[in-house]
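Let me begin by presenting the structure, written as structure tokens, before commenting on it.
Only one protein chain is missing from this complex, and each of the others stays in its spot.
This part shows subunit A:
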Amino acid sequence: MEVEGTLTATSLDQSKSNPQKFALPVDSEHKATEFRLFSIAKPHMRAFHLSWVSFFSCFVSSFAAPPLIPIIRDNLNLTATDIGNAGIASVSGAVFARVVMGSACDLFGPRLASTALILITAPAVYFTSIANDAISFLLVRFFTGFSLATFVSTQFWMSSMFSPPIVGAANGVAAGWGNLGGGATQLIMPLVFSLIRDIGAAKFTAWRVAFFVPALFQMLSAFAILIFGQDTPDGNFRGLEKSGDKPKDKFSSVFHHGVTNYRGWILALTYGYCFGVELAVDNIIAEYFYDRFNLKLHTAGIIAATFGLANVVSRPAGGILSDAMAKRFGMRGRLWGLWVVQTLGGVLCVVLGQVGSLSASIAVMILFSFFVQAACGLTFGVVPFVSRRMDAFNPTGLDPETLIQGGAHPVGLTTPNERRVESQPNHSRKRNRTIELFNTYRASSCPYHGYVVEKRWHVRDPRSLGVISGMTGGGGNVGAVLTQLIFFKGSRYSKETGITLMGIMIICCTLPITLIYFPQWGGMFCGPAKKKVTEEDYYLSEWSSKEKEKGFHLASIKFAENSRSERGGKVDSVTRPDETSQPNV
């Protein structure tokens, strides 16, 4: 099997003549198979550090205003309604921007897509310094919030650089450390503000100057990516070209399959009440502590920061817990774990609004942050299993029909960490295009698909880029918008009442998890269907017979086999199929 030979024929020119040496061990696609946190070796670990730092800077900018609200509200003569509206605006931009980022990464690669977004939103952060009323304040927070869509490019880039067994860890750490920015900014901004004020500036000038810090940080991180980063281990991305078919058609079929799966909707709702709540709390918590307990600005900032900083352990812990529950109890364990953790988060939120003393508030808030962020990690333990439609993560923008006409065909499926590549040259007269499809995945839950088009290739982790995970992520931002709209806008509820009511809403909106039911594994309260339904039945039901004739469903079969581990501890979870004989369509 000429894996290497096929690669050199289709990878960049440079790898033909001189095989590259990488600082980390790599697989045959040159993706790193090891994750060394403290290395900045190019290209893999360098890409990791560049991506999490830039994502972190976007969070710092988006949540730079909340810790300084006590000063800004006096300077700009804001009412509680104005502040609430600005908070809503700050998280609503990303709902739309995430969708666009997915396509942008497809077209331009994660490096250019993320830096474009970051450099285009940097002016919004600079202009925060010259805002002078409620409307301008709302506008700058709205446009700054778009930068949160760098989440998509971060995940995309990690999937290009790291091989499947560790891409989950790479993605998780990058996303978690990026989220830290929401906490770090509550520490940084009051400190910078006091520094500038102590130098001699007036209060109302000092906060304006302070905004140059996150703006510069954001801009410089983008420059760092442009100078030091590269899209793939072998070089930079030069964009995919469409064969002429309208991407709209593909999007509608993808969309259809996503929206008709009720589990996707339930997970979108529940993610809105863990991640969405996290974003909403980032926006209000500093002001809450400042006003309720008459603290100094930087003290309120320190306390508020502990909420966001808990992300460093809590989100990964959620993922680990999900996997541990699955080992013993299968998918039912994952669902129970998610429901229990998120409901406990809701209970702690109710308590947070009720406690009257400072020390108790801090203690409850830290516990609350841990549970709500772990719930985010647990959610993404369930998401990969909801749907396995292949074109849900087809990065070429071409529908399967066109790909097949162009010479591609689903290749034989292999065991984890191995893959078989088969390609067929396309006789198009324009260019000698080779379209190949790879299908690879591993025993637990991290399949991905790759495509080679015109000597460039990239792979994506569908766990983060499929329609289901897109819906879930979008649901998170929508939850943030809704929560702030209902409870933290205007003066209808005091902040403490708003927090208590938010906790009640978390508990209510987590209940739908009880309705999630997988016929092959069961749900929270029901076991698997009496009439034996296999994983294959579930995943293949997503494909029409026409599509099955063409063999699009083969990846799903493989995934189905390997997902038997979701039955729970009693079943042998590792099924390594026969390596040699796989039929080609």
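Operating definition for what follows: a residue touches a chain if its C-beta (ideal position, glycine included) is under 8 Å from a C-beta of that chain, and two chains touch if they have at least 3 such contacts; residues count from 1.
By our rule, contacts and distances are computed from a predicted model.
Student: Can you pick, from "EF-hand domain-containing protein", "High-affinity nitrate transporter", "SPla/RYanodine receptor (SPRY) domain-containing protein" or "Ribosomal RNA-processing protein 44", the UniProt protein name of the chain not displayed?
Tutor: Of the names offered in "EF-hand domain-containing protein", "High-affinity nitrate transporter", "SPla/RYanodine receptor (SPRY) domain-containing protein" or "Ribosomal RNA-processing protein 44", the absent chain's UniProt record gives "High-affinity nitrate transporter".
Student: From the list A:K42, A:R73 or A:K327, pick the residue that touches the absent chain.
Tutor: Going through A:K42, A:R73 or A:K327 one by one, A:R73 is the residue touching the chain not shown.
Student: Which residue, A:V209, A:L295 or A:M524, contacts the hidden chain when the whole complex is considered?
Tutor: Residue touching the chain left out of view: A:V209.
Student: Pick out the residues on subunit A that sit against the missing chain.
Tutor: Interface residues of subunit A facing the absent chain: 70, 73-75, 77, 79-81, 112, 115-116, 119-120, 122-123, 126-127, 129-130, 132, 202-209, 212, 215-216, 219, 222-223, 226, 236, 238, 291, 355-357, 359-360, 490-491, 494-495.
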